[in-house]
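Following this message is one structure expressed as structure tokens.
For this view, one protein chain was removed and the others were kept in their places.
First chain written, first letter: the chains are A, B and C, and each begins at residue 1.
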Amino acid sequence: MGDCTHMNKHHHLLLRGASSLTVSLCKRSGPTHLPPARPLFPSSGAGGTTTAAAIVSNFFSRHHHSILTSPHHHLPKTARMSTTTPSPVDLIEQSKRLAAFQSVTAHLVPFPSRTRIGIGSGSTVIYVVEAITTLVPPTTLSTMTFYPTGAQSEQLIESAGLNLQYINKLPPGTLLDVCFDGADEVDPSLNLIKGGGACLWQEKIVATSSKKFVCVADFRKMSPALGTMWKKGIPIEVLPLAANRVLGELERMGSLGPKVRPGLPGKAGAVVTDNGMWIVDAPFRPLRVEGTSDKEKGEWQVDELADALIKIPGVAEIGLFYGKNGNQAGEGGAQKPVEAYFGMEDGSVKVLSA
Amino acid sequence: MGDCTHMNKHHHLLLRGASSLTVSLCKRSGPTHLPPARPLFPSSGAGGTTTAAAIVSNFFSRHHHSILTSPHHHLPKTARMSTTTPSPVDLIEQSKRLAAFQSVTAHLVPFPSRTRIGIGSGSTVIYVVEAITTLVPPTTLSTMTFYPTGAQSEQLIESAGLNLQYINKLPPGTLLDVCFDGADEVDPSLNLIKGGGACLWQEKIVATSSKKFVCVADFRKMSPALGTMWKKGIPIEVLPLAANRVLGELERMGSLGPKVRPGLPGKAGAVVTDNGMWIVDAPFRPLRVEGTSDKEKGEWQVDELADALIKIPGVAEIGLFYGKNGNQAGEGGAQKPVEAYFGMEDGSVKVLSA
Amino acid sequence: MGDCTHMNKHHHLLLRGASSLTVSLCKRSGPTHLPPARPLFPSSGAGGTTTAAAIVSNFFSRHHHSILTSPHHHLPKTARMSTTTPSPVDLIEQSKRLAAFQSVTAHLVPFPSRTRIGIGSGSTVIYVVEAITTLVPPTTLSTMTFYPTGAQSEQLIESAGLNLQYINKLPPGTLLDVCFDGADEVDPSLNLIKGGGACLWQEKIVATSSKKFVCVADFRKMSPALGTMWKKGIPIEVLPLAANRVLGELERMGSLGPKVRPGLPGKAGAVVTDNGMWIVDAPFRPLRVEGTSDKEKGEWQVDELADALIKIPGVAEIGLFYGKNGNQAGEGGAQKPVEAYFGMEDGSVKVLSA
Partner (left out) sequence: MGDCTHMNKHHHLLLRGASSLTVSLCKRSGPTHLPPARPLFPSSGAGGTTTAAAIVSNFFSRHHHSILTSPHHHLPKTARMSTTTPSPVDLIEQSKRLAAFQSVTAHLVPFPSRTRIGIGSGSTVIYVVEAITTLVPPTTLSTMTFYPTGAQSEQLIESAGLNLQYINKLPPGTLLDVCFDGADEVDPSLNLIKGGGACLWQEKIVATSSKKFVCVADFRKMSPALGTMWKKGIPIEVLPLAANRVLGELERMGSLGPKVRPGLPGKAGAVVTDNGMWIVDAPFRPLRVEGTSDKEKGEWQVDELADALIKIPGVAEIGLFYGKNGNQAGEGGAQKPVEAYFGMEDGSVKVLSA
């Protein structure tokens, strides 16, 4: 997908790329050593019923140097493995798993020692950890260090027996080599909405502490414009005593019914983040990537809106990941991924590259 | 209601007061000024599928003497208001509302000026606020101050236009006159489980800052022994870095599968309380009020268990309200209510007195 | 201040402006009802050894036009009151008090009812509260509400018997009428450094929730360029787990030895703010108000640096108050004061206007 420079706004060409990726799944479906897919955490997304017994038998053979079109791949063997036709859920889980393996192959091979890797959350990231533990030679794996973006990914790292370290221990002046994390919505320019799990602050810190950030997700997160698919609003982490004021500002900026996120059923009142803040979910009209915005009508470009939101006093961090990506930002600080991998509904994988 | 000034300690006259309260309620419930019952907040707590009859039967078999049955509290006039037979849900709501009005009548009449009142949370407390705003003369009401136990009750107080104050502003050496709060489970000795909404720490502080604490709830919270009806476990507020150790201690003490409460769907990872802590829900076998405990088998008396739990390093506060009530403790500090009012399934009200 | 000719009859001695205020003050300083100047809290901030003359000289040389000199404000009558020559400390305290009275007279007269007033912290703000309680008629005062910026000002408001309210209770869409707060350093363009007391986040929220913000301070806070007088660095409130990363970013931006603020003697490790964050103090070379910056050399303009700092992931808020003031920003959100009042070393008051 290095040739994804010809993707148009309607994602017309993306579809073709995806169908060719489908093939790659098939070879991988042979019987191997890969443990069964088992989500460690309750996922807000799709369940984990996939067999996906072994996706990776010929994984390396199908990965030449980056994301690519693999025109001879079709999924017959997966179908053959079970006596029945795979359910849609199975297909999605297989595609998410494949997306995870592809992203790891593309961004970790040849598995240099002492790599520092950020691990985010989300149902697809679970397969990223599986891919890493499966593909990286054990002696190399033991030299790698993994940095979580929150409690879920911390448990994921520990359950996999990987070396855990916290982002506040990253020596000043150094960066993670790569960070894999999910997203709640991804637009064609790789702007993201994140924060559905209320971990956006830590997620942004880990992402911007990385040389490059790779997004892994499923097809439901692909969007022509932020706010199209994820309708709950942009998650904004705010100081509780400023919540009212921030709500007022957001309404002035055209947000349609911003609200403090409630904590039920586990907690009465507001969700409290791991940082002691609240989350405001601020719906906006779909955000423009380019072209003139009409703020009077509440129509914003991503970057303009993000710049305005982050400056509101009382806002600690915002769930918009925007601006530069790791290819553009020299010394870290990039919020946008360099690539996004999507498990598709039909079992294939789409890759969106910067 | 104006003649309720001669109520004695044994609540002898409460029955009469209550019946006239019923009338009063019905009048108010007519096509006049009383707003319709409308919970401002979604209610946490046990679902409504329990059979009340079984509970009450069991409950009364263990606690005959102090229940004040109110056989003529069946809200006939309210029932008359509608042209159809009231649904079970309507009956329960009516009884909860009646319970709230009774509790206010019993503990606030003759509505002295400058009363300081704690307001808790729960679906029945909403009716307590309604009762206060309905029954207290406006000029007196404006001299009263209301102390919330958390965000929900704070909003309740403000929505009702009452004078809000925080418990940390209570002058040293003074006490609230009365506190009305709900519970997740109530045993015949008026021991409570609270904390389903993760607000137990603030709730205990407000309750123990009161001369007397009055519990209002519905029939589902009545229980022969704590742990019978509320099966999720005793909510325990813990320092996050001690959660593992506390879980280990709890298991040693016989808790059956204690767990850190998850924050989903609003938050990945653990629920964080308003105090920055986590909640561990620790199920125990039904707690004995009296008789010998068998700790080896994980069978505990309420007081023994509470004393042991509160001393575990890492435990900030526990959701057991136990020990003395306001009649027994001279200068505040009592955790148990002096009375509990339950709205029953059949529209009546049960009162359990210390 | 000579144009304050519209003051009302209740304070006719103040009608003639600051010079008559001096008289009024002196009378109050006599054996009457005015309590002696007594800071309620220990004051943090720069010590008092700086030579005022040098500062002011430098200050004025860069900012001629908007200083209102008050040559006849030398508190002669106060001096007369005592039989001995006033000490330098007395003179400074008198001038700070005078500055506070002037600021209140200029921005609160004619004392409209129901005014909402933000009250900050600092040794001069104590006199602002004194001025308000002294000058505002009691019946009007009882209709006013006061919003603190932190624990110190909260106590100040309560000690004075004023109506306390929290900024999170300000109804959405409304603003405070005025906010009085101190500063750690003020440049000729009214950019500020605040945060010496670690309360900058709440202070900025209150200031930007006000129609206008008025700064009151003493001569030591006047500066030709931020970073000249306040050498400890710009206070930056950061998420603890991002502290290392923020330190690295700051060094890349030219900060000279940024450090996490230690909590000793009261607390080992870092200062924790009321918001659960840490404070990084980031010294920079004196910040330019205008002219070209040379970021390579760590030379920044105020606005450029502030815009860069606020965007660093992990930064919750910064102690630079910059951008627009209340005259320029229509609907709140201004961080810069419209005026700054300084108590001078010689007993006089300097006023710097936007």
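By definition in this document, contacts are C-beta pairs under 8 Å (C-beta built on N, C-alpha and C of every residue); 3 or more make two chains touch, one makes a residue touch a chain.
Please read these numbers as outputs of a predicted model, since none were measured by experiment.
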Full-complex contact with the absent chain, from B:C215, B:A242, B:L287 or B:L305: B:A242
Touching the absent chain when the full complex is considered, from C:P86, C:P172, C:G263 or C:G298: C:G263
Touch residues of chain C, complete complex, unshown partner: 41-42, 44, 121, 150-152, 197-199, 261-274, 276, 279
Where the unshown chain meets chain B, residue by residue: 166-173, 201-202, 204-205, 208-209, 239-245, 247-249, 251-252, 275-276, 310-314, 316-317, 331, 333, 335
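Please note the rule applied: only the chains that are shown with their structure count from here on.
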Whole-Å separation of chain centres (CA-atom averages), chain A against chain C: 45
Between chain C and chain B, distance of the C-alpha-averaged centres to the nearest whole Å: 47
Sequence positions of chain B contacting 2 or more other chains: 276
